[in-house]
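Only one protein chain is missing from this complex, and each of the others stays in its spot.
The first chain written gets the first letter, and so on, giving A and B; residue counts start at 1 in each chain.
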Amino acid sequence: MRTVDSYDLAQMYQTLREAVAYRGVAVIISNRPCVLDPVKIKGPALAIVNELCNACQSCMNLGCPALTWASDTFEGRHQVKIDQSLCIGCSLCAQVCTVDCIKPAAMATQ
Amino acid sequence: MHTVLQTQEQADEQAQDTRPLTGNEAIARGAWEAGVRVAAAYPGTPSTEILESLARYPVEHLYAEWSTNEKVALDVAIGASFAGSRALASMKHVGLNVAADAFMSQAYIGVNGGLVLAVCDDPGLHSSQNEQDTRIYGQFATVLVLEPSDAQEALDLTRLAFDLSEQFDTMVIVRGTTRLSHTRSRVTVGERTEHLSRGFVENPAKNVMIPAHARPRHFVVLDREARLKQYLETAPINRWETGGTSFGVVTAGTCYPYVREVLPNASVLKLGASWPLPEGLLRRYCESVDRVFVVEELEPVIEKELRALGIKAEGKEFFPRTGEFSPEIVRAGFEKAGAIEPRAGRVSWAPEPLARPPVLCAGCPHTSSFMAVRASGARVAGDIGCYTLACLDPLRGIDTMVSMGSSIGNAIGMAMAGDTKPVMATIGDSTFLHGGIPALIDAVYNQANITVLLLDNGITAMTGGQDHPGTGKTLRGKEAPRSIMKRWCAPSE
Partner (left out) sequence: MSGPNPSNCSAGGVQLLPVAAAAKAREPINVLIVGVGGQGVIMVSKALASLAQSKGFEVKQSEVHGMAKRGGTVFSHVRFGPQVWSPTIPKGEADILVALEWAEGLRWLPFLKPDSGIFICDTKRIVPPFACLDRHPGALLRYSRETPAEVKAHVVEGYAIDATRIAEELGNVRAANVVLIGALSMSLDFSAEDWEQALSEFVPKKTIAVNLEAFRLGRRWVERARTAPPDAQPAETPAPAYRPYKVRLEITPEWCKSCDICVKLCPERCLRLNAERTVELTDAAKCTGCRLCEWLCPDFAIRVHLDAAEAPGVVAAAEGIRP
């Protein structure tokens, strides 16, 4: 039995791999609260540094509603932009980004 | 400019205490007015707001709780009825499956304090896994089923249900549907009538269902059904509204306004109780018209009963057995049957609609869980909650979903059957407490080789954020001992 932080993707991968390898009943508890209830959670939003985004759309794998296509493209594929009003800053997209181009909004615009 | 005239009777009505209520709020109000003293439920769309509304009435009037599951909720209500108080349990249609064990036995026992079960069906599956028809449960257990057609009736029939429950010594189902639950209309409300506890009545032959006691009780149940039928022959909750004689419509519940929308002047027998059915009244009504149509959502319960009486009733031939009804569907049925003239199509330009399935919220903690689940390459038994949405692209992380708490049991079965992939169960905190714990005990007991991913987001999120034993708060927002997830899952000695 293990408890993991839902917003730590690497830990999540690691723990799940160990649990699958374990013979017998393995229980993993992911422990982050719901973002809607009982309190609406909203942290500082993240943003994408356009010049760096290579349009791999790895982040789109999350199915996050704050992520949509930007108007610019890279090799013909759509780059991604983050809707600042929806993003709560969970950083999952930044964790999967292959070129590390997702930053806190203040840093991204510099 | 859209202008509508105001009529005199409308102005008069405003003198009474009327207020806009949803069907769920009206059921709660009806129960409160009837003097309900104990109410329990497990949240489930579309029934959730019944208990939420009841919890807004004064704490000295009634005790209201979120139970861990529907069976517990019904057992709590049955207990309160044993103790002599009026009690209510509310749940969605599939919740009654969970409570069915207690429900079927209670039908033999009958009541001390009035006992009402508010069950909300979900025709059209707005947010459910099936569209079963609760009226069949009423038939199954031989208990009275009342079916309101709007919020006013929801209040009136719920109030009446408590009286009938005590009068006929039976639990009573008030059956709603999503459309009733979530439609707001004007309701004339009344005052609360206190019903003090009658006190526990010691009577093992009625209260303890061992075979020797249950055998004679079955006769009592059948006799009760006969008395209920007798009562319904003349009860004012059934309304015979006269009209033309070329055809008549037998209907109940939320179908009634659709019928009236399409046929404002037709002859209609509007049943307030959809089980049991009054034979004499039905025969007399059906003789008054040339053709009889039954308009009922989901299963042909009334239609079959009419046919059993030898009456040539028409129904499911023209009105579907699946999905939610609408005025269009009812109109199309009557047009197909040749009862009314087909009307010219009223559909304008229709661009192709955009697919917009519901999605997990931005920052939802389930997102990362299912990214990891996907990477683990496991076979995944899912469960009920927001995370069921992860079965869709792009997460596509769930292979099966059956019912509340099924995931762990399903996973044990898959593992024991030798699935080629490692087997995993994903289950939310509220679902785990609802029905997952016995299965987890089973998994440990039988040493199943599975991984259980418990998605603890600290709330019952899917139904809009209700508290549960793991949140440390009760329905009325009071502090409560917190059930810690970790403790449930700690290794046994």
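To be clear about the criterion, a contact is a pair of C-beta atoms (placed from the backbone, for glycine too) under 8 Å apart; a residue touches a chain by one contact, two chains touch by 3 or more.
Model, not experiment: these values are computed from the prediction.
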Looking at B:C386, B:A439, B:L453 or B:L475, which makes contact with the chain not pictured? B:C386
So one chain is hidden, and I want to know which residue out of B:P216, B:G244, B:P358 or B:P438 touches that hidden chain in the complete assembly. B:P358
Looking at the whole complex, which of B:G199, B:G377, B:P438 or B:G477 touches the chain that is not displayed? B:G377
What residues on chain A make contact with the chain left out of this view? 36, 54-58, 60-61, 63-65, 67-69, 71, 73, 75-78, 85, 98-99
Hidden partner sits against chain B at residues 1-7, 10-11, 13-14, 20, 45-46, 126-127, 150, 178-179, 182-186, 254, 257-258, 260-261, 264, 326-328, 331, 345-361, 374-375, 377, 386, 389, 392-394, 464
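Here, only the chains that are shown with their structure count from here on.
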When centres are defined as mean Cα positions, the distance from chain A to chain B in whole Å is 38
Which of the residues in chain A come into contact with chain B in the complex? 1, 3, 6-9, 12-13, 15-17, 19-20, 22-38, 41, 43, 60-66, 83, 86-90, 92, 96
Sites on chain B touched by chain A in the complex: 359-369, 371-373, 375-378, 386, 392-395, 422, 424, 440, 443-444, 447-459, 461, 464-465, 467, 471, 485-486, 489-491
